[in-house]
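Sharing a structure below in structure tokens format, with a few things to ask.
One chain of protein is taken out of this complex; the other chains stay put.
Chain nomenclature is as follows: A and B, assigned in order of appearance, with residue numbering initiated at 1 for each chain independently.
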Amino acid sequence: MSGIALPRVIRRREAIGLAVGAALLWLALMLVVAVFADLLRPYSITAIDLGHRLAPPLSFGGTLTHPLGTDELGRDVLSRLIISIRVSLLLAFGATLLGLLMGTSLGLLAAHLGGLVEQAVLMLVDFQAALPFMILALAVLAFFGDSLPILVGLMSFYGWERHARVARGLALAAGAQNYVAAIRGLGAGAWRIYLRHVLPNIAATLVVSATLAFPEVILLESGLSFLGLGVQPPMSSLGNMVGYGRNYIETAPWILLAPSIVIVFTTLAISIVGDMLRDRLDPTTSRA
Amino acid sequence: MSLLELSGVVRRFRVRRGPLRAPLIVEAVAGVSFTVERGRTLAIIGESGCGKSTTGRMALGMEAPDAGEVRFEGAPMPPPGSAAWRRMRTRMQMVFQDPLGALDKRLPIGRQIGEPLDIHRIGTPTERRDRVAALLDAVRLRPDQAHHYPHELSGGQRQRAVLARALASDPVLLVCDEPVSALDVSTQAQVVNLLIDLQAERYLALVFISHDLKLVRQIGERVLVMYLGRVVEEGTPEAVLHAPAHPYTRALVSAIPEPGERRVPRAVIGGEIPDPSARPSGCPFHPRCPIAVPLCRVELPPLKPLSASQSVACHLAHGDAAPPRVRAAA
Partner (left out) sequence: MVRFILFRLMRATLTVVLVVSFAFCILRLAGDPSQVVLGPNAPPDAVAAFRQAWGLQRPLYLQYLLYWNGILHGNFGNSMLDGRPVLAVVLSHIPATLEIMGPALLLSIAIGIPGGAFAALRRDTATDRAVMALSVAGFTVPSFVLGLGLVLVFAVLLHWLPAGGREGWSSAILPVMTLGFGGAAVLARFTRSAMAEVMGQPYIRAASAKGLPWRTVVQWHALPNALIPTVTVIGFMVGAMLAGAVVVESVFSWPGLGRLLVVAVGSRDVAVVQCILFLVAVTMVTANLVVDLLYGWLDPRILADARR
């Protein structure tokens, strides 16, 4: 009996390992592309080549000069893709980090100070959770305009409420632990307690929370850019490439296919890695 | 001037019973007084819920009494959490019951033992390292164990690490709240012996809180017996344990397993400890007391000296009331 069960378990574990390995490989590739974008791209993203407009990619009869084809202005799709990867990843990374910082600080503040501060933070958390973020984001963009700093600032508000909730819950639980009382009894001040003792103990869960938010931020930014309300030209992001390519879906579908595939694979890869991290670092949380 | 002096400290807790009813006021400690000097040991014993832990915390100023006063080296204890209070932590420390919970599981114990030195900026980094090494030696841990994590040590070793940490800043007062209750019997003996030695070496004032009378015999010079937030008997270990004057103490002592001849006849008390929010009138022990008389229900017996080495709070012990008519022996 066990002889039959064992191989299946092993096979499953190998299969999972394969998925995580592939995900990490893809992410590494994306990272390299993002960092070395300027060295890798064959053309400038604004280089117009009207003689070669809407050229198809390599496998559909294209040439090596434009391996992924060109768009309606003859701009090289591969180059634009490379730059877009950098822009989208940078934006998403920055926004996730900011959101994590903000959420954690507010959550810890609420846990430590309690009283009115905690109630205020909880109310803000409820408020943020009450509206779908896309709608809130659109409203803010309508009022404030869509310059890049506004965009980054706006996206950093995504998911902060999740981090705040997690941070507050964990800080309260940690604070109730005996070692925190013992450290306080040693005469340590609040800063020391939180920075040296509480935060390192809850960091793992917070990191997992951030890796879960990261793909959603990418999706948010690409959604907004697709609608023309996110990253603006001449800057190119994965979302706005799809947005422009949409008009040529019948004549030149490769314009939107390449960025779409990158978006899907990247968010998939991060989700897989995030799930693995969660299983490893925090086996206590349930897999919802 | 005593090192530590508690005068009639009272501690009340408010228990909310919903938005419409008045909160319940529970008196966990209802008037306790004692003094402790350097080099001396005071043992506080009693059942769970008698208020001994709360008394210990008030002694260190971790909680402020609702009435009464706590004085350390003649000066009133600063409010808990204040900067002055935090500075005083170098002079007094608490050792808790759960050594694993009292240590941060992510840091090696060497770091944690040295933490008070970091907090209060005592000594240069080299001096701190030497101090930690000396402390490890003092609590009979090996120097290489400084790099171990709490979960890599045994229960006894952990508690010794906690002790080392408590002694890092060279305090003069140590309050131990059930420090060995979580350990097995042989380890208990080890740690208690270590405590006794450390106290002698460093001339510490020691307050030892426990529910275990056997330990108290070893370590106490004076014993306080608490019941429902009050001191019912006080005295030297010989007096209290060999000739207990209070019926409650008598019952506790008689419950100690004793090989061979029984020195104190077995006294059984019925019932359970009453809810401190619903205190019995008069003497708090009277509902369970085998020799209670009508006076006990009415008047709270004060703690009065019975002899040079013993005080007791019982009407009958002092002869202030006639014993009940039916008695097992004359």
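General observations
Quick note on the criterion: a residue touches a chain if its C-beta (ideal position, glycine included) is under 8 Å from a C-beta of that chain, and two chains touch if they have at least 3 such contacts.
Because the structure is a prediction, the values reported are computed rather than measured.
Interchain touches from the omitted chain, evaluated on the whole complex, reach A. Between the chain not shown and the residues A:Leu73, A:Leu97 or A:Leu131, the one that touches is A:Leu131. Residues of chain A in touch with the missing chain: 12, 123, 126-127, 130-136, 138-145, 215, 219, 222-223, 226-229, 242, 246, 249-250, 253, 256, 260, 263-264, 267-268, 271, 286-288.
Basically, only the chains that are shown with their structure count from here on.
For this pair, chain A with chain B, the centres built from the Cα atoms lie 54 Å apart.
Interface residues of chain B, counted against chain A in their complex, comprise 60, 62, 81, 85-90, 93-94, 96, 98, 101-106, 115-116, 119-120, 162, 165. Remark: chain A residues 177-179, 181-189, 192, 197, 200-201 touch chain B in the complex.
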